[in-house]
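See structure below.
As you look at this complex, bear in mind that one protein chain is not there, while each of the others sits in place.
Which chain is which? They are A, B and C, in the order written, and residues in each are numbered from 1.
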Amino acid sequence: ARDLATYAVMLADDALVMSQRIAEWCSNAPDLEEDVALSNVALDLLGQARLLYTRAAAVDPDGVPPLPEGSPAPPEDAFAFFRDAAGFRNVHLTEVENGDFADAVVRILVFATWRLALTERLSESTDPILAAVAAKAVKELTYHRDYAGRWVVTLAGGTEESRRRVLAAWDRVWPLRPELGATHPVEERLARAGAGVDPADVDASVDDVLRQVWDAAGMEEQGHRPATGPQGRDGRHTDALVPLLADMQSVARAHPSGRW
Amino acid sequence: ARDLATYAVMLADDALVMSQRIAEWCSNAPDLEEDVALSNVALDLLGQARLLYTRAAAVDPDGVPPLPEGSPAPPEDAFAFFRDAAGFRNVHLTEVENGDFADAVVRILVFATWRLALTERLSESTDPILAAVAAKAVKELTYHRDYAGRWVVTLAGGTEESRRRVLAAWDRVWPLRPELGATHPVEERLARAGAGVDPADVDASVDDVLRQVWDAAGMEEQGHRPATGPQGRDGRHTDALVPLLADMQSVARAHPSGRW
Amino acid sequence: MTATADEAELVTDFEAILGRRDRIEPRDWMPERYRRTLVRQIAQHAHSEIIGMQPEGAWITRAPSLRRKAILLAKVQDEAGHGLYLYSACETLGVSRQELTELLLSGRQKYSSIFNYPTLSYADVGTIGWLVDGAAICNQVPLCRTSYGPYGRAMIRICKEESFHQRQGYELLMTMQRGTDEQRAMVQESVDRFWWPSLMMFGPPDSQSPNTAQSMAWGIKRDTNDELRQKFVDMTVPQAEALGVTLPDPELAWNAERGHYDFGEPDWDELTAVISGDGPCNAERMAHRRRAHEDGAWVREAATAFAARTSEDGR
Partner (left out) sequence: MTATADEAELVTDFEAILGRRDRIEPRDWMPERYRRTLVRQIAQHAHSEIIGMQPEGAWITRAPSLRRKAILLAKVQDEAGHGLYLYSACETLGVSRQELTELLLSGRQKYSSIFNYPTLSYADVGTIGWLVDGAAICNQVPLCRTSYGPYGRAMIRICKEESFHQRQGYELLMTMQRGTDEQRAMVQESVDRFWWPSLMMFGPPDSQSPNTAQSMAWGIKRDTNDELRQKFVDMTVPQAEALGVTLPDPELAWNAERGHYDFGEPDWDELTAVISGDGPCNAERMAHRRRAHEDGAWVREAATAFAARTSEDGR
């Protein structure tokens, strides 16, 4: 049960932190349509995070971070607002700073492709709740992936500047790709039990999808990919997560027994 | 005593918030020398803030914001870390976002010129501690003013781009100038009692100094200056103060009974 | 409408449509001044939705619970959506979104003065929902019956969503009122800041609003500023009582004779200052919008270039 809860938190943290970064685009997108679309992606991921935290708390109530005295916050908020960086289990791809719109779409493409591959398998989890959450997420992530993929192709085939920018964004995002394929012991155990998915098992299919986008965009395949073990899954993060959490948690922590 | 404490907090908040903004330049300045100089300005202002908070707490212990239970933090930290935006009394000039290096030097010039005019008079305050703090600050602020003034002249007489940027910075900073001359009732009462300074009394001399810089820089005098009453002095702030405080207070609030 | 029909006949037809409270549609003839007034009004409304994303949007990343984060994100997204409907309605009058954006960014068209006030605490998210969306609804419900078809239909959809937002805002404040003392103080402080600016959202007093008569005759305005303001006060006072907050107006009192609440005079000089650019956040809001627009230029150009290329290729 502890493993299952930890696993749900890993997937929830990915979704929450990614949602938080995408939400920073709000009122800053290149056009109104993109403001709406990016908010949609952020909302979908936020919804996934909430369901997954709730599942984690139900499976292992002792694993819910302790709340300040007198706080009426539900478990999902205990996870989101009352853990420090070292307690978060999200991958680095979700936490790094936003960059430009090319970074946004490249990052969403890579993230959604990977998460879609995971959730497609996860919809057959032996845990019926995880399976249901995953089944719902599949539709959402398919949309995210297609949205971002269309933009990657558009930018690659747009102007000289947009091509230069989308290639630069790949260079920045690509070093974060290997971590997505690294298996954490919890993932390995759960995969063996049929409740979770080993990311190594979907790594090749993620590459296949990305290769299709590169082809459509007329881009070269990305090279150099250093091997890596789990990073964020073990609570080892980049500097970028700290200010993200400081901002996200500021109101909740300023009013530790507040009611919202 | 309540008035004297409030007054000290106003001056302290100006210094702390300005120091916080300048400290954001750290490792981002155009050259190492500027990194050192800006850190110096930030350090001086931080030092002024600390002395002033301590004075406020000594004069009116009941006015110190309540600390979370079990917190061993000294009064200066109660003021800095355990008030919300509406409790801060700093002027808007100190809190707005940083902008470019031209904004930095124009803002420091205006702030230091104004604060120098205040502290020169304040060094004759009937409150001996305020007088002593002010006397020390006079030397520091003179350096800040001269440093910023030299850069304003340099940028105005440098390249086309630097001239354009310094003029644009004036346009952004100038609307914040009127608030510096607005008198808060607390300031008025303390000025009458000889313990404080009415900013209206130094308004003209501030303009004189700024005019000298404009002349040296070959710039036109700034025009349009809408009248205004106290804003930040009454706890009415711009949006910019909120994220500044969220960041500044994040660690202290995450560990409400922490010892540092 | 034929090429030979003369102006007088067109005007007669136009007024007949207005007379039977029917709708003018994009392909109908309309007087140039009617068209221009509508463009200005719809554009200002669209711009307000877009600029209005900023003061609330700033709190999405800081929302104190995940539920509130989802609610707020969805709300700000709706505002972007409202902007889209309204720009589309405006385009049916022959002005492109790009032109309208330029008019906003150059300051030649305005947006609602309320968005030039800062948001300083999470209670402001509730207060904006309750008071600002509440005032907007008072303004907008009558516009669902406005004489210009696309505008009226956009308003129907918008009003439905706005009243949902208003309820959510009020519910947030209600919840906070059941929280800690500090939270109650936050709510009161927020209401203190937003009350008068909300009253100013209805515009200057009727005596200083020379265009009202023409707009009412054209059916693009259905009530005067002061009528709407009174309606808003009458609606809001009992809600404030239920909430347990004090509205910051000592003159506020029930007038049994009038059957309305009496209330004090807003500071019209402040409204003038805010409209003319000297509000607390005018510069900030415009700078944000301009920066976002400029930062996105290369993306819009890329999309245009890509579309041109793929249609050339016959793909």
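The criterion applied here is as follows: a contact is a pair of C-beta atoms (placed from the backbone, for glycine too) under 8 Å apart; a residue touches a chain by one contact, two chains touch by 3 or more.
All values derive from a computational prediction rather than experimental measurement.
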{"item": "Touch partners, limited to displayed chains, of the chain removed from view", "value": "A, B"}
{"item": "Touching the absent chain when the full complex is considered, from B:Ala29, B:Leu67 or B:Ala200", "value": "B:Ala29"}
{"item": "Touching residues (missing chain, whole complex) on subunit B", "value": "16, 20, 23-24, 26-36, 39-40, 42-43, 46-47, 49-50, 53, 73-74, 76-77, 80-81, 100-101, 153-155, 157-159, 161-162, 165, 247-248, 250-252, 255, 257-260"}
{"item": "Footprint left on subunit A by the chain that the document does not show", "value": "84-86, 96, 172, 175, 226, 231, 236-243, 246"}
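What we mean here is this: only the chains that are shown with their structure count from here on.
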{"item": "Rounded Å distance, subunit A centre to subunit B centre (Cα mean)", "value": "41"}
{"item": "Residues within subunit B bordering two or more other chains", "value": "84, 243, 246"}
{"item": "Per-residue multi-chain contacts in subunit C, two or more chains", "value": "62"}
